[in-house]
Each structure stands twice: as structure tokens, then as C-alpha cells.
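Inspection log for the structure reproduced underneath, given as C-alpha cells.
Note that this is a trimmed complex: some chains were dropped, and none of the rest were shifted.
A, B, C and D label the chains in the order they appear, each numbered from 1.
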Amino acid sequence: MVDITAQEIERCAPLDGVRTASRTSGSRIGFEDVSVAYGGLTVLKSLTLTVHPGEIVALIGPSGSGKTTALRVVAGFVRPSSGRIMIGDRDVTDLAPYDRQIGMVVQNYALFPHMRVEDNVAFGLQAQGAPRDVIRQRVPECLAMVGMSAYGKRYPRELSGGQQQRVAIARALAPKPQVLLLDEPLSALDTQIRRAMIDEIAKLHHDLPDLTVLYVTHDQTEALTLANHIGIMRDGEMQAFGEAQALFRHPPTRFAAEFLGRANLLSVGGLTAAGPGEARVRFGGAELLARNPHNLPEGRDCLLCVRPHHMRFAGEGAVANALTGVVQSVQWQGDVHNITLTAEGESLRMTCVPMAVPPALGDQLRVCFDPSEVTLVPEDAPRG
Amino acid sequence: MLAGSRAWRLAVWAVVLPLFAVLYGLPIAVIVLASLARTWNGALPGEFTLLHYAEAFRSDSLDALVTSLMTGAIASTAALACGTWAALALRRRVRLPARLLEAVFFVPSAVPSVSVGLGLLVAFSQPPFLLNGTRAIVLIAHFVLVFAFTFGNVTAGLARVPAECEQIAESLGARPFYRLRRVTLPLLTPYLIAAFSLSFALSMGELGATIMVYPPGWVTMPVRIFALSDRGAIFDAATLTTILGVATLIVLTVLSRVSSRAMLR
Amino acid sequence: DSGVVTIYSADGLHDGSPSWYGKHFDAFTKATGIKVQFVEAGSGGVVDRLSKEKSNTQADVLVTLPPFMQKAASEGLLQAYTPAGGDMIEARDKDAGGLYAAMINNYPNFIYNASVLKEAPASYEALLDPKFAKKLQYSTPGQAGDGTALMLQTFHVFGGKEAGLAYLKKLEANNLGPSASTGKLTALVNKGELYVANGDMQMNLAQSASNPNIKIFIPAGPDGKKSTFALPYYIGLVANAPDAENGKKLIDFLLSKDAQEDVSSVAGGFPVRTDVKPDDENFKKLNAMLDGVEIWSPDWTKVLDGLKADVAAYKQAISGN
Amino acid sequence: MADLAAHAVASPRPGRSFRAGLLWVVPPLLVLLVLFFYPLSLIVREALAPEGEGASLLHIETVLRSREFVSGLYHTVVIAGSATAGCLVLGFVLSLVIAFIPFPGAPIAGRLIDMIIALPTFLMTLAFTFIYGSAGLLNGLLVDAFHLEQPPVDFLYSQWGVILAEITVFTPFVMRPLLAAFSTIEPAQLEVASSLGARPFRVIRQIILPASLPALLAGGSLCLLLTVNEFGIVLFIGAKDVITLPMLVYAKAIQEFDYTSACVIAVVNVVLSLGLYGLYRAIISHFGGGNAGRV
């Protein structure tokens, strides 16, 4: 079994043709073996991670896994118990937050309750000594960007949750920081504004290629849409890190497979190599072909990761990687149908475009998936 | 925590610590030194002695300490109960009558303690209330003198209790008194303790009114200390002051432990 | 009756350890089984309190200084009582109406720091020397009994209120500031913070143990004569006293020969009984200090009547500086 | 504090049974009526219509015209004003340090300051005499060190001595509520502010100060009332020509047996306290205190 610790995160080779951040003169964020403890409890364990200048890195992970803590340590709100934090080429571990030139949106906004919205947004500019007319011009600009122009004169307590969150974003962006730390910045927003804000952030990033962003989210769409790289946190450790698409396509661990997108993970055995980067495995009575990017050794028991949307209805003819299952449930979710099947004693979920006549419960269905879209994943090391 | 670099911190401390030492450390040190001095003829005391303490613990000064502690505790508790009650009753009321009532509750703090003592002595030495010569009149004087401060502290605290928590409590079926007991008051605890500590300390040091109304056998520490220092027994006065200070310190420390535990939550 | 007696007393006799009050109250309780309750305040304060409590009197016995005892008497706060050994007290130490009698005799004086000054300032005139600027302080007339006494003394020495006030006005140049307490000045003189202050013999004697630098003196007036007057602790029975019988017993006890015997040794004052002639150190010292000093007697009734105006005039005089 | 409570919840809470709810205020009000306002009324009555005389304003006029009174009034206002200002500044700075930049032993320091409240105020002046007096610690050291003729530090027996003593004694009254308020400031706000580049001074000025304004207000008004009414310190320092109203009350009532004048001055003193207090509140709310409670 492969032993996965934070120190030996599996890093996926980038796929061809995916976005790569333009390495510009902006500020790099570096965690060098950073640990953080609250009281006696270590909630961030020897994290090493570099966010290259101009890159967006998304951190995802279950609730309580240390994402917020990772941001707070970059911002300087908590001191690491060991390790160094770098911003650009400076070791900022001992630097005060106000000397770090970062912008931050925190999880519960923390707007200044006694200031009007516009004063909240102006705060950073004033603090950094921007001239008056710059402030006068920049504040409405930022408010417009988040669609809050009409609310400049209100106090935070007079705003709805989403409105507050947008003000928090505007406040962080106003001083045009080199480094942006976003902690679930869109969690209180509806899909539409959220999309608009994602576009806004993407645009911002495009306009300011130097902007380095560390982005905590629990929304994988957000992560996949915005980020160059994604880190998956678990229990204070970085479980997996890699280029967004690569991580999704070839998850290095079971946890990564399950956490980033949905996944069917089938226990397979009898691995034999089959061509470059491919392998043949045995699943119940069937023999399946899959990619083996992690070069799992022959004979190894492992998991086969099949994304629900990669499952297709197979015709009657002979196709590779075909399985037959019994429909357990059919769920409609607006733009998709979710179907659960059982095949070879394991439960399989598939997602397909809505059908006028969805299959009925108990129907036998023959499904298949493309060998190039399924990946072998090592079983996680036992935890604890 | 006010984030800042280490140098900044050190700079702040370099300014504030000496200030602190001169303003508070020095007077307290002088009083303690005086309590230990046999003579003090130069800039510093000549010889040291524990005689004053031996004396203090032998004489009826300890009764005075107990009297002071009891007076402080009873008067402050009453003031806390009454002030909290008043603050709660006037909470969230914006209309004029409530505002006026609030002002009314502040009036006692606007009266010099001498006048309070005078007024009490006059008022309660004649029918219908004959209280002079009883301990109650001392307690009343202290109550009156600390009441407004308690009221003010609690009112300020109430303004900071998050409304949302109280609303949620209500939605969970908590009736006003239950909510008060389980949510409002616990969230208010730091302020209640602050109010109590303040009034307790005030009461421990109260002289102006007490000296006018105290009955025989209910001599508080400040009255003793005043009598001593008025007659030039400075070292004995300093000794009793030190004892008074230490006793208060102990009480306040215990209270603030409780408070910070309440605050942490 | 209730087995307690309540005494309101001007401060001063509870000082030290053992204190004169402490000693004799204990003895009294032992002898009679009556418990003594005790309230101590300024000499004016006790009378004021008594008068405020008139409709619900608490005190049985009042001890205070002139002119406040006279005031209490004139306000009808006292009842006549002739103590057991009353005939042993000289007439000038007793109220004609029998409302009060002296219990301990005492005299106002000055003190100086003997480690700074080689010798005591000889006269009132000498106190005006600029070397005493801010080094001299006396308790404020009208606020402290000894202060009032000092004012009366200047009136006497300079032969009239005008002249007395004129002197005090000149003295104000050296005076550090007002002081409601006479007692605290002793420590300041002892320390050298002040060179000269006023005081009274009974208190200063009691204080001299912990204030070794102080020495008592009485300056001479313009005529070269030293003079002072008696400022006794008077004792009287309170009108409508709740425990009048116990009060009488206490008065008798405090004026008894036994109690008066150690007035000088314990309290540092003069006994008032003519049949008591102690031979302790203090008594000798006290008598030595009064050696060659003329003792005069103020007319306390007049003093009382004029006090308010005098104090006002004094304030007026010193604020001219 | 009045408006703080009122504005604490800006949302339209159910306004049902306002009057019935207000009945709750009756018990404490009754207590205060008997224990405080009844005695106060006797004082006011004595001031307006002395016992044995008819109602007249004569006494009041005489007292108000007296030099003593005018000077007392002046000193009371000056001393209270300066001491309160001093307490606010010092209290704010010390609390800030204790709460946000704690030095080792800061909690003990905080306790020590609390202890000051409990000491009889006049004793602080005694300590001051030993420190700042002409033969005191400070002068002794300075005279020795620089071979001076005269003690260089000479402010104790003046208005400044009184003010310094009052600042020392009453600063804890500002610190208590301030420390309580500081502990309720959301740390995230300070963090975000500093991440936006705000240096400590700006954070203090723009975040902490506004958030602690209600406490500052409470502590300041407390201080003001206490300094207006303080007499132990004034009495014991005995600065020349420094007479305050409470001292006058004390002197008139106890030493000069002029109860009526004492009552008149006491009443004026109460009016003055309330007036100063109102003025102070108005000033604070003018400078943005209006929003202070609406957090």
C-alpha cells in the first residue's frame, strides 16, 4: 500500500493543454513545513505548499480540515508553531499582518459594524494612505463590481447575508492587493451572483496577472472553474495537490477521488499492465481496462474510479468495459437524471442528461465507460 | 490581539510600563513600605518592622475588615440585583418615559457621598423610617452610592448581548424568564461581574457617607483608616490600607477568574 | 435595661495601644457587665450627628471638645448630670448648668522638626520668616478643632480679632495649604516635609514615639509671653439617652480616680480631678511644657456665637494673598 | 447609556404591551424612591424652605453670590473636567495595552489597578506626599542626584496635585468597562483591518475606539460624576485655594453647622453633576457616539 502523508503528497503531472499560470513578477505564497496548533491541538500539520505568482490555488476539504487555518497563517492572524511562511521572497513569518499586503475575505465577513458600507470598502485604501480622489473613485468602482452600488450608505447590520458577503469582497479587493486570501467568499450568494462573482474574480485575475490567490471553497465547481491547482485538505494535512484537471481525472487517492466530484470506486484486483499507462483489472466476473497513471504494480488490489457522468448506456453490441446492473433509484435534479445501479454487488451511480422516459426501478441496464476516462487509484493507507 | 511587530510591542511596553509603574506601582509601594516602616524620616523609610501588622491583627481592625467585606458584599449584591432588574426593565425601550426613567436611575451617582450621608441621616432619624443607629443605614448608604454604577454597567452590557442569540432561544421555545436565565444573563455575566466588582471595590473604599451614619459596632475599614490617619498614625493607617487592598484584591481576582471563564465561552 | 451604653466621642482617645478608651471600656464592662458601643468622629461631627438624630437618639454619652460641647448644650442635646466625683473637678472645668464636665485636659501647641531646626522658633513673629515658606502648615480653622484653637490663640495673643487675622494673613505666605487634619501634620513634620505645624499636647505626646523628630513648643507673643488655653475633652450625658442609667455609670467610671490616674501615662493628657496627681514620665513632661506658660480661658459661649463669622473672616483674610 | 440600550436592537421587535412591560421598572424605582429620593427631597426642601422659615430663595441667592461658592464651582468644574479627560486617555491606553498587547504580568497589573478603587481615596494623597512631597522620594532623589538647592518637583499642593491624584484613583473606573468591551470585539474585525494594511494606530482609532465608545462613555461619565463629587482627595491634599463644592458641603454641614447652606450647595452640586454629565454625553454623541451602541 502507498503511504500518504502530508510530506509526500502525490503530485499529478500536468496534463497537456491545461491552463498553466503565467509565471509573472507577482507574489508567491509559500508554506514551508508549517504547523499550527490551537492550544495543544495541531490543526495544520507540516504543510508545504507553494502558490506561484499569478496563480489561483483552491483549497477544498471537509469541514474542520484546516482550510481556514491555512489562510489565517498566511494572513498572519495565527503564528505557526513551526515552519515558515513566505510571501514573494520575504519570510513573513514574523511580520505583522499589515505589512503583508494581502487582501482577505473571512468566512463570516467581519465587516466593521460601525462603518457604512462605503467606509468599509474605503478602509484598506485609507489605511494604505491612498489619496482622497483615488479612494473616491475606487470605492464606487468596487461596489459596482459586486453589485452593491445602491447600498453604500447603509450599515452592515442593514444588509442581508449575501449583501454583507459582497461588501466583504469589495473591501478586500479595493486596495488591489498582490495576494488575495478568500475563505468561502461566495458561500452566501445565489447561483447567479455567484457565477457573476466567479467571472468577476476570473476577470480580475486576468486583468491583474500578478494577483496570487489562495481560495478556500467547498464548491468544487468553483474550484474547478477558477483554480489552476487544487489542494485537498483532510485533518490538517494536504491529502492531494495537483493541477485542477489532472486531479479530477486521475485522483491520486480514494479521498481525493471522492472529494473532488462524485466517483464510483470499485474494488478491483488482478492488475496486469496493458499498453503504456493502461492496465487491465478484474471486477467480479468482468475484466475492465483503465488508465494507470500512478503506475500501480501488477497484482495489486486497488480501486477503479469511474465518474458518474462517464457512465454511458451501452448498446447491445460488444463494447469494452461493459457492466450490467439493476436500477435502484432514479432522481431528477433539474439538468440531470441521477441513476443508481447495483452491479457485481457494488453500487454504481450514473448521471445522464434528463430523459423523457427515464428507466424504471428494477430495470436491467447495460452500461459502459471509456477506458481513457477511468483511472486506477490506490487504496488509502489505513488511517488513525 | 492587536497585531504588530515585535519591535512595536517592545516600544509600547517601554512607554507604558514605566508610566504604569510610576502611577500605580509607586503609590502602592509607598503604602506597603509605610506599613512596614518603624520610622520614615528621609526619602525612604529608616527601619522596617512587622509591628504594625501584629498590632492590626491584635486590635479590632479585623472586625472592621469583616464589616467592610460584608457591607461591600451585601450592598453590591443588592445594587446588582436592583440595577440589573432596572436595566432589563428599560431595555430596548426607546420612548420618552423610558429615557427619563433611565436618567432617574443615574441621579444617585450625581450626589456627593457627603450629601448622601447627610440626607440619609436626616431622613432616617425621623419617622416613618427610624434606621439611624442600625447597620441597615450603612448598607443603604452604600447601596445608594453604587447603584447607578451598577445600573450603568449592566445597561452597557445589555447593549452588547447579541440579539440573534436571544431570538433563536425564543424560537426554540424559551419563554422570557427561561431565556433570561439561560441566555441573556449568561451572556451578560462578564458585565455583571464587572459591575459587581466595581461596586464592591467602591464600597470597600467608601468613607464620606459611612462616617456620617455608621452605628456603633459597625466600623468599616475606611472609617478606621481615616481615624488613624487623622490622628497622625500614618503607619497604622498604611497597614490597614494594605490589608484592605489585599482583601479587595483577593475578592476581585476571584471574581475576574469567574468572569474570564464566562468570557471564554 | 439593655446592658449596653453608646458613646459618641471626638477622636483622639482611642489612639495607641493600649488606648485609654480601650483600657477603660474593657474595665467598665468587666466591672458592670455593660457593653460599650463606640462611635468616633471629628469634634464637630459627633455633635452634628447627635443633632440630626435628635428624634431617634442613639447615644447616651457625648465626649467632645469646645466649643462643640457648648454647642451641644445650647441646642439642648444634653441633660444635666452631676458625676459621682464631680466635686473633685474644678469649677472652670465644669458647665455651670451641670450639662458637661471636663474629662481630660489638653492644650494646643506647635511642633517643629528638631533634626532640621536647631531650636524652636521663639515667637509667632519668627514663624513669618521666609525660610518657612511652604514648610509650615496648620490645620484649618473651622475644619479642625486645633485649627480653630490656633485662630483663637492668635486673637488672644495679638489682642483682638483684627490683629489676629492680620497675623494669619501674613502667615499664609508660608502656609503650605489648608488641612482638615491636625494629626497628619505630625508625620510630615517628622519627615521634614514641614518644619513647623500646630498640634495639641495630648496627641503630640502620643505620637512622639513613632515620630522621634518632633518637639513641642509654644511660641511667644509680641509681648514676649507664652500663652495657651485649655482645650479639654468634655463629657456629658445625652438628652433622651436610650440607656441613660448606663450612661451615668460610664461617666462616673471615666471620671473615677482609677481612670483618671493613667490619663497622662496612657492618653498623654492631663487628669481633671484635683485629687489625682500621677507621677509618671508623661505627666512630668506635660507639666514641664506648661512651665512658664500663661493659661488663659476663652469664653466658649462667645466663641461659639462668633465662630461662623470668625471663620468667614479668616477665609476672607487668607484668600487675599 | 440611555440611548445605547435603545438602539441596541434596531430591528422592529414586537412592540406589544409596552406599558405593561414598563411596569417591571416599578420595583427598583420604588426602592430608589424610598432609599434615595426621599432623603434627597429633604435636602432640597431644606435648601428651598429651611426649617422654621418660610420658602424663600434668599439662602440660595446668598450662597450662590458668595465668593467661596463661585470659587468652589470653578475649581470643581476645572478639576472634574481635567481629571476625567486624563482618566479617559490614561484608561484607554492602559486598557489597550492590557487587552491587546499584554505584557507578562499584565493581568496582575490590571488587578492592581482595580485594587486602587478599593483604597480610601485620601490615602492615595498620603502616598503622594511621600512620593512627590518636598521631602519625598522623587525630590529626595533629584536633589541628591543633581545637588539642587530647592526640591524641583513642586506641584503637589496645587490644583495639579489634586488632578493627578484623581486621575490615578479614578482611571480604574474607565478601565473596567473598557476591558469588558474590548473582550467582546470580534477578533476577525481586527484581523481583517490589519490585513487591509491598517497599522495598530489606525485599528485603534477606527475599529477599537468606535466599538468601545459605549464603554468609554460609561466609564467617562462615571469618572466625571466621581470627580465632581470627590472630597477626600481635595480635603487631604489641602491645596491652597482649591475648594470644591463637596468640600463646601462637608465644611458647612459638619464644621460650620450651617445645614441650610450645605443643602443649597448640595443641590447645586447635584444640578452641576447632572449638567456636566449631560454635556459630556452630548459631546460624545456629537462625535459619533450615536452609532456606538448600534453594533
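What we mean here is this: contacts are C-beta pairs under 8 Å (C-beta built on N, C-alpha and C of every residue); 3 or more make two chains touch, one makes a residue touch a chain.
A quick note: this is a predicted structure, and the numbers were derived from the prediction, not measured.
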item	value
Assembly formula [one copy per chain kind displayed, counts for the whole file]	A x2, B x1, C x1, D x1
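Throughout what follows, only the chains that are shown with their structure count from here on.
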item	value
Inter-chain pair with the most contacting C-beta pairs	B-D
Most distant chain from chain A by Cα centroid	C
Centre distance in Å when chain B and chain C are each reduced to the mean of their C-alpha atoms	36
Where chain A touches two or more other chains, by residue	76-77, 96-98
Shared-contact residues (touching 2 or more other chains) in chain C	42, 45, 181, 184, 191-192
Sites on chain D touched by chain C in the complex	67-68, 71, 126, 129-130, 133-136, 154, 157, 235-242, 251, 253-258
Chain C to chain D touching residues, read off their complex	42, 44-45, 47-48, 71, 134-135, 137, 140, 142-143, 175-181, 184, 188, 191-193, 307-308, 311, 315, 319
Chain D residues within the chain A interface of the complex	10, 186-189, 191-200, 202, 206-207, 210-211, 288, 291-292, 294-295
